[in-house]
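One protein chain omitted, others in place.
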Amino acid sequence: MLYREAGQYKTSYAADMAVFPILQDRIGLAVILLIAFVVIPLSGNNFMLNSVLIPFLIFALATIGLNLLTGYTGLLSLGTGGFMGVGAYACLKLTTFFPQVNIIVWILASGFFSAAVGVLFGLPSLRIKGFYLAVATLAAQFFLEWCFIRIPWLYNNSTSGAIEVPLRTLFGIPITGPTATPVTRYLIVLAIVVGMTWVASNLVHGRIGRMWMSVRDMDLAAELIGIRLLPAKLLAFAVSSFYCGVAGAMMVFLWYGGAEAEVFAIDQSFLVLFMVIIGGLGTLIGSFFGAALIYILPIGLRAVPAAFGLPIHPAAAEQLTFVIVGALIVVFLVLEPAGLARLWQIGKQKLRVWPFPY
Amino acid sequence: MDILYKVFIDPFLQMGTSPDLLVQTLWDGLVAGVLYALIALGFVLIFKASGVFNFAQGIMVVFAALTLVGLHERGVPAFVALALTIVVMLVLAYGVERLMLRPLVNQSDIILFMATFGLTYFLIGVGQLVFGGNPKVMIASELYLPSGAFEFKALGGFVSLQKIDIAAVVIASVMVGVLAVFFQRTRIGRALRAVADSHQAALSVGISLEQIWVIVWFAAGVVALATGIMWGARSEVSFSLQIIALKALPVLILGGLTSIPGAIVGGLIIGIGEKLGEIYWGPLLGGGIETWFAYVIALGFLVFRPQGLFGEKIIERI
Partner (left out) sequence: MRAPSSREAALGEVLLAVEDVSLSFGGVRALTGVSFDIRKGEIRAIIGPNGAGKTSMLNVVNGFYQPDSGRITFKGQVRKSMRPHAAAAGGIARTFQNLALFRGMTTLDNILAGRALKMQRGFFWQILRYGPAMREEVEHRRRVEEIIDFLEIAAIRKIPVGRLPYGLQKRVELGRALAMEPDLLLLDEPMAGMNLEEKEDMSRFVIDVNQQYGTTIALIEHDMGVVMDLSDRVVVLDYGRKIADATPDEVKRDKNVIRAYLGEPHGVSV
């Protein structure tokens, strides 16, 4: 009853092709944005901001990036961690050389460096497919990890081997460095993520998204409707790596405040891949769901014993989390291989006819 | 010019001037290669028969080794612990088949791959919970594995062959030999090959896929156990071992995902190539290149033969 589209007629193709054709969807989106931009900063729980929302948004962006490559174009990549790292280190060098330029500009610009690296390591996709391509991206991942440790120039020769984030401001308000408040950082991350999600949505709904999905579904058929495969795949690598690079830069500059190379290790690649698959391959909203589940669930699990007053050793809680998350992944894949996005879709379908069964 | 000299001339000169180092390097590479090949073998077994890329192979190595050592720690005699561990791997194979493979039987490859990820996390958690997260010492002497080394003067210097390494090569070779005979000569081996070729055809001649999958995961489990014992005896039993499994990937690329001889040849090439690269070219780049050098070797091969050295050529029919 709430979700009926009855009465919403489309009188033009443009209206039919809108990203959110149903009015209730648009209202829902507006509400979410309102909560995100206004309500949450006002309620100001620093823990929530610092440890839950900011990382969730950053991971969601990285997940969107990987989803564009793996979910929409069908190119499995295990180099996400490395590409995120390229963004972070590029941002550091850019702001070191040009400290007067606003850091937000550099965060976004660092994506281009990631994109370039992504294209380079995507070149094998001309000849190599599927699992073998994934291993080529692993080569990228391990090589980049090695670079992050072995090239001191990248981390400004700091003795600790880690990136140290300098203080940067926007209109006089500190946004990076130790004095930046969680609310400030949250708002900037939110703005960037919302903007880039909008761009990703535009891309996948238009001819480029169709091109990528054609390559994914049957690349031979894509060729026969005139799509040139290598440029299409390289574009996917470029855009995907751009998103991961920006996410990496934000991770270091707007969340951790500093980082060691381990942050961009292979574990990160797998983590983001989990998020993509659990959330739903080839969906943007799934990227948010996946990031939420994979990132927030362990936090929740760790908090549960404490909430119930059960005395569990923290190490044991950590290990138990592994067991539960591992089991949940398998259970989840059995129940709904198309991910949370499909569950969401099914839920909306049911909501459309509620309170009637069909 | 200087760089060209350093890359193309100098390493070979070094090989020539200290042949004992060369032989040592070749031997170390051979041993590493044999162990990579064993891990790759586990992957190939499972992939051939069920089409699943088992990311959990690495953790199975650790888990098997941990179970063995953990049981012994609790007072179980060495060979009884070994037998019990084999039983555990059988139970694990049943569990995986029943709870993971059967429900996901028609899903895409990437879903199955992800499921093995879940399995990995699960085994890491269980392993740590039950046996603790600290590195342990493999019960090599209790299993009558040799220790010490043969050292001899040769080629103007020293060459040292660890006895445990020799044992590893021997045991691995025997294992591969047994598996090869098993596949070629026995009824079950034939059934395994049939399943690897085509699930549907195998079903239509009455082969039970579930049984085959249990057998194959069990075989992979036993291979994992052997690998775990060997690796553990050479260093220690810890969770960092499972990263070694990632090293098997370049081996699989070279050898093709479906070829047992490929896994072996690939393992040797990667093991030796990696060691040579590290000793003779590594210093040029500041060292530590073994983390990615193997992948670069494999990538080079892939560009020329996308299906690997022994893999089946991917023919796309329209």
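Worth a mention:
The first chain written gets the first letter, and so on, giving A and B; residue counts start at 1 in each chain.
What we mean here is this: contacts are C-beta pairs under 8 Å (C-beta built on N, C-alpha and C of every residue); 3 or more make two chains touch, one makes a residue touch a chain.
Just so we're clear, the structure is a prediction, and the values are computed from it rather than from any experiment.
Only one of A:V38, A:V105, A:I151 or A:L224 touches the absent chain when the whole complex is considered: A:L224. Between the chain not shown and the residues A:K129, A:R216 or A:K233, the one that touches is A:R216.
Annotation: of A:A140, A:I188 or A:L203, A:L203 touches the absent chain (contact as defined above). Although one chain is not displayed, its contacts with chain A can still be listed: residues 12-14, 17, 199, 201-203, 205-208, 210-211, 213-214, 216-218, 220-229, 282.
Note that only the chains that are shown with their structure count from here on.
Considering their complex, residues 76, 124, 127-132, 135-136, 138-139, 142-143, 145-146, 149-150, 220, 266, 270, 273-274, 277, 281, 315-316, 319-330, 333-334, 337 of chain A touch chain B.
Taken together, the chain B residues at the contact with chain A in this complex read 53, 99-100, 103-104, 107-111, 114-115, 117-126, 128-129, 133, 246, 249-250, 252-253, 257, 285-289, 291-292, 295-296, 298-299, 302-303, 306-308, 314, 316, 318.
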